[in-house]
Structures are given as structure tokens and as C-alpha cells.
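Only one protein chain is missing; all other protein chains are in place.
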Amino acid sequence: MSTLLQQLLNGLSLGSIYALIALGYTMVYGILKLINFAHGEVFMIGAYAGYFGASALGIERYGAAGLPLYLAVLVLLFAMAVAALLGVSIELLAYRPVRSAPRLTPLITAIGVSLFLQNAAMLLFSPNPRPYPPILREVRFELGGVIVTNVKLTIFVVAIALMLGLNWFIQRTWTGKAMRAVSTNIDAARLMGVDTDRIIRATFAVGSALAAAGGILFGLDQIIINPLMGVLTGLKAFVAAVLGGIGNIRGAVLGGLLIGLAEQLTAGYLSPDYRDAVTFVILIFILILRPEGLLGVVRPEKV
Amino acid sequence: MHRRSLVSLILALGLAASASACKPKPGASSTGNADNAEIVIGHYASMTGNTAHFGQDTDKAARLAVEQLNAAGGVLGKKLKIVTLDTRGDGAEAANAVTRLIDVEKATAILGEVASSLSLQGGPIAQRRKIPMVSPSSTNPKVTQVGDYIFRVCFIDPFQGKVMATFARQTLKLDRVAILKDVKNDYSIGLAEAFQKSFVAAGGTIAAEQSYSAGDTDFSAQLTAIKGSNAQAIWVPGYYAEVGAIARTAARLGVKIPLLGGDGWDAPELFTIGGEALNGSYFSNHFAPDQASPMAQKFVADFKAKYGQEPTGLGALGYDGIMVIADAIKRAGKVEPSAIRDALAATKNYEAVTGNITMDKDRNPEKSVVVLKIDGGKAKYEALVKP
Partner (left out) sequence: MQLVRRLAVASAIGLVLYGIGLWLQGGVIEYVQRIVFLAGINVILAVGLNLINGTTGQFSIGHAGFMAVGAYGAAFSGVKLQPVLQNWIGAGAVADGLTLNVGLLVGALLAGLTGLLVGAPSLRLRGDYLAVVTLGFGEVIRISFNNAKFLGAATGFSGDSPSGLPALTTFFWVYAWAIAILILIRNLTFSQTGRSLAAIREDEIAAEAMATPTTRLKVLAFSLSAASAGIAGGLFAFMQPSIRPEDFRFDKSIDMIVMIIIGGLGSISGAVVGGIFVAVTLELMRDLQQYRLVLYALLLIVIMLVRPQGLLGSRELSEVLRSRFGRPKAQAAK
């Protein structure tokens, strides 16, 4: 029984990270109807930003005790800022010029940006996997046979906090309202005086910042990072967004948790060899049976 | 059938038959150039990618060997030149690299690869083109089975697995061991099988069998399952990056049993990634830095002087690989691939850094295995097992 609980716990923590990344995909798609293939790489860059930020703060001095809380938060904010900047730059340089082009063009551009970032990272950071610095000290405790680390708890806390924060942002602030307007109908929003370009940039910024947070948490949990870490994880997070209903924020969270659980349970009870395949199988099923996702709304296509 | 169609069909078939006689024969320039003032040794290795440390270490040591040989006057009066091509840890690249080393760089002999799965890609090409290939550290037995032009200077997995299984059973007195292998890796699969056979034959039980793929980061599912299996140790015959992460994850999940492994653990990153979680674990290797013969100690000192870091066992094998090739060229008396091949096969009692090398009939040397224990973040000599 404790094994099952352990697997569930691991699945939920993994799923929370997927959820953080999925939010970025879902927000961008909601506004631009574009799959931001490069989002997985933003996640990766966020993790590396955390790595280098921690090194810059001299994390070796602290050893396994980890950074004091205020410094850890600083590293997190730094990484989120770097990612936000990166996301906005990608939008400005690569997506904006082709916004009005036929749907295929931005898709290919997005694939190109993703590839570019992966390989640039391999050149700059070396392709070798690196151990993640202990930004947080690792504390373990056991609850009824299940091992819980403070890292896992932090993942939950941070993920939930960020999601609640996002929800508040979308519902209660003017920018958030504008984002909802733009995702409902971009032309109408523009007519109502919304500066759509600014809103789009804000969306990219927020989504990227969340992904960066996910990146740091991933590094702490998974111990090693490498330049290709965003490829598979990004893809799974995308599937999570689709599963929940792309464009739907709650859906992204739900999808993320479900994918995390599915992956962990498959690895634990079926075979670790199929852990990646299960995500794709879910994708195929959901797109064929219910393409609008679990929480999504069917949108008829007008001619 | 219409007569015309019949005629055309026959014509077409005849054309096809005669045209299929067209096959790529070995190109014109496959034999190494014997008239050159230099002897070219090709080296294909993973200089980048997940196992970059293997290739880089091997290459550094190989270059040290070439430098020392040239300083002493070269081989048969000619200077040695080593050309290294990066396989990036990719099989197709390995095949391309070997082809290029033979065709473009005109290599007379080839050193490589460290990884068995890559040697199995490059080997058939070297065999077909009749250029001798010496693998410094591929331990899977299939590598030298490719053909009589393929050699190695390290022990093979059946022996390595047996040594560790015997060590686990007799020295550590273990009854139940779980296996966690890398299914994407020939080396890991072969070594896992070898261990399993010997351990079970010696009366032990395999408590659980789990697997992962190179590049995976999350091992909690597998380790949780192993935790529930009452294993007393885990046999992890994988490469250093994943092993380090596995050790940390195991510690985190409260899996307090020792890990056992093979020479794929051999890299400094093992310690930077695995940290204290590795204390109390054991692995087999080719030599122990703290208990080496005078020749090995000189090698370590020279390597440190040139590169400012300590060599790993794989590095030592790279050095030995070059030395064995050079020795074979000397004995062959001429820079000619088939003569070098025969000299390699006749290698007897050659004193190398990693031990005594005598090629058996399968072109594998009979060498001892060193078992190391990890304590306080360092690997220390524990035992020496002779074949």
C-alpha cells in the first residue's frame, strides 16, 4: 500500500511541474492559436538560469545546507525574469513577423526556434548532464511508509501558489481581463481599445516565468539537468494542456496532474519502458475521441 | 500475355539482374598508406554527448601515448599521428566516423570505441575494409565476434559480471540482489545478464528486475519497486550520469542498501552527481589509482603533469590501446594493416598500465578485475581478482 501511495505522490509532484509548463502552452495557444514549440526550451533555460544564479551566489559555500530562504527566492525570481525576457524576445523576433501568415508558417518557425535553443544550449552549456545545486536543503521524512521530501512539498506549494496567483491575475487585474478578452476574440478586443501586442507579450512573459519555476523545481527533484531536458518534458506538458482542454487554465492544471500520475503509475506497475509512450497514447486517444479536451469547449469552425 | 509485354518484362528483368551486379566494392584507397612519413591511427570516440567523459579521457590518454612514442623516435622510424573523430554517442555517427577515418584520413589502424554499442557499429566496417581495430574499453563479448580484425585491450563482461557476482555472494555475503539496468545500452544489458547468471549459479536470488533508458532522469518508480522487494543491494551496471542520479534518488527514498556496478561508473562526474549517496557502494574497474604498479603510477603522474587531472581507468585503457598498436606495428616490421593484424593477434605478455595483456584466440586479453569501494566521495582499492 505504501508503495502505491509513494508512486501516487511522485506522480502528483511530477504532474505539478507539468502543470506549470502546460499553463504557458495553454495561455499562448488561447491567444494566438499557436503551439509554442519553444516553450519546452524556455523551461530548460529557466532551469539553467537557476543553476548559474545559484553558482553566482556562491552556493558552494553553503554546501548541502542549501541557500538561506531569501537567497533561494532570489534565485527563483532571477530565473523567472530571465525566462520571461527570453519568451518575449522569441515572440518579438520569431512569431510576430509571421503572425498573419498561413498557420503552417508559424508552426515551422516554432519548431525552428525550439531546435535552435536546444542546440545553442548544447554549445553554450556543454551537452553533459549537470548535477543541480541544492538551492534548498534536502529534508526527508516518512509518513506511514511513504517518503516525503521537502522538495516535493515545495513543488506542491510553489505550484499551487503560482496557479492561484495566475488565477487571481487573470480574474482580478485589468491585464488579466484583457488577456481573456484577447483569447476570446482578438479582433473585438482590439476594437475595444486593448493593446493586443502588449497583451500578447505579457502572456508570453507570464507563461515563461511559470515554466522557469517549473525548471528549477524539476532540477531540485530530478537531480540532473541537461540541454535536452525540455524536449520530452515540454512535449508531455503540451499533451497535458491538450488533455485538459487547450486554452483552458484549469484544464492545464488538471491535465498536468493526470499525465504525471499516468506516467508514474505506468513506470511503476507496467514497465518503465513505456512511461514515455503512455503520454503519446493518451494524446492520440484524446485528440481522436475528444479533441477539445476534458474541460474544453467545442468550437465550431465558421466558413 | 501480350507478346510485347512479355518481351518488355524479360528485358526489364534482364536489365535488373545485370544491374544488380553493381555493388560498392571497397574503394581504391582502403589500405593505409605505407609510403608516408607518418603512421596514422584513427580514433573514434564520444567527445560530446552523455558519455563525453569516456571519450575525452580516452583521447587525452591516447594523445599522451602518441606524444611519448614520438618523443622516443616514433615507430619503425616514422612519427605517429592520431586523428580523432567525434561520434557524439551516436551509432550512425560511429559508422560514418570509421568510414571517414579509413577513406579520408587513411588510417592504418583504429582505436575505438569505448561504448560497446558504438564499437558494434564501427566494427563491421573496419572488418570489411580489413583495417585492424582495437577497442580500448568495450566489454561486450559481441564486439570481437564481429571478425578477426577486431581486438580489445580490456576484460569482457562475462568475466566482469562473474567477478562482481562472486564478490557480492562470497565477500559481501548477499542473498538477494535487485537489478536495475539500462535497456538502451548493450553494455548494461550484457553485464546485467552476466551478473545474473553467476549470482544465481552461486545460490543467490534476484529480488527484482527493473530497467531505465539512458537519458532518463526519474528513477523513483523503479527504486520504489525495488524498495518493496527486500533486496540487500542493487546491481546497477550503467553509465556514470544515471548511476549518480540513481544513488541520490535511492538515498532520498530511504533505500539504504549498497549499489554495485561496473566500469561504466568510472568518471569524476559520478561523484559530483552522486555525492554522499554513493558511500558504501562498490564497482569493478581496470585499475585503482591508489594501488597501482610502478608503470601505472608513472602513467598517472605523466597524465596529471600534462592535463592537470587524474586519469580514469578508461583513460588508462586508451593509453594501453595506443601502446599495444604501436608494439604490434613494431613487431610486424611494416606499416601494413594485415601484418599489423597478425602482430596484434600474437600479442603475448605485453606489460601495460592496466596489467598484462596476452590476446586469446577470440582476440580478448585475459586481465584482472579491480574492485573498488566508494568511501568519503572517493574510490578506494578493495580487491584484485585474477582470471
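In this document, chain identifiers A and B correspond to the written order of the chains, with residue numbering beginning at 1 in each.
Note that in this section contacts are C-beta pairs under 8 Å (C-beta built on N, C-alpha and C of every residue); 3 or more make two chains touch, one makes a residue touch a chain.
Computed from a predicted structure; not experimentally measured.
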Which displayed chains the hidden chain touches across the whole complex: A, B
Touch with the omitted chain, as defined above, among A:A101, A:L143, A:A161 or A:A188: A:A101
Of B:K79, B:K142, B:R176 or B:K197, the residue in touch with the unshown chain: B:K142
Per the touch definition above, residue among B:N70, B:T99 or B:S368 touching the missing chain: B:T99
Interface residues of chain A (partner: the chain not displayed): 33-35, 94, 97-98, 101, 103-109, 111-116, 118-120, 122-123, 231, 235, 238-239, 242, 273-274, 276-277, 280-281, 283-284, 287-288, 291, 301, 303
Contacts of chain B with the absent chain, listed as residue ranges: 4-5, 8, 11-12, 15-30, 48, 86, 88, 90-93, 95-96, 99-100, 102-104, 117, 120-121, 123-125, 127-129, 142, 145-147, 183-186, 189, 213
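Everything below uses one rule, namely that only the chains that are shown with their structure count from here on.
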Residue ranges of chain A in contact with chain B within the complex: 2-3, 6-7, 10, 14, 122, 126-129, 131, 138, 140, 142, 147, 149, 222-224, 226, 228-229, 264, 267-268, 271-273, 275
Chain B to chain A touching residues, read off their complex: 48-50, 52-53, 183, 210-213, 215-218, 220-222, 224-225, 227-228, 241, 244-245, 248-249, 252-254, 269, 272-273, 275
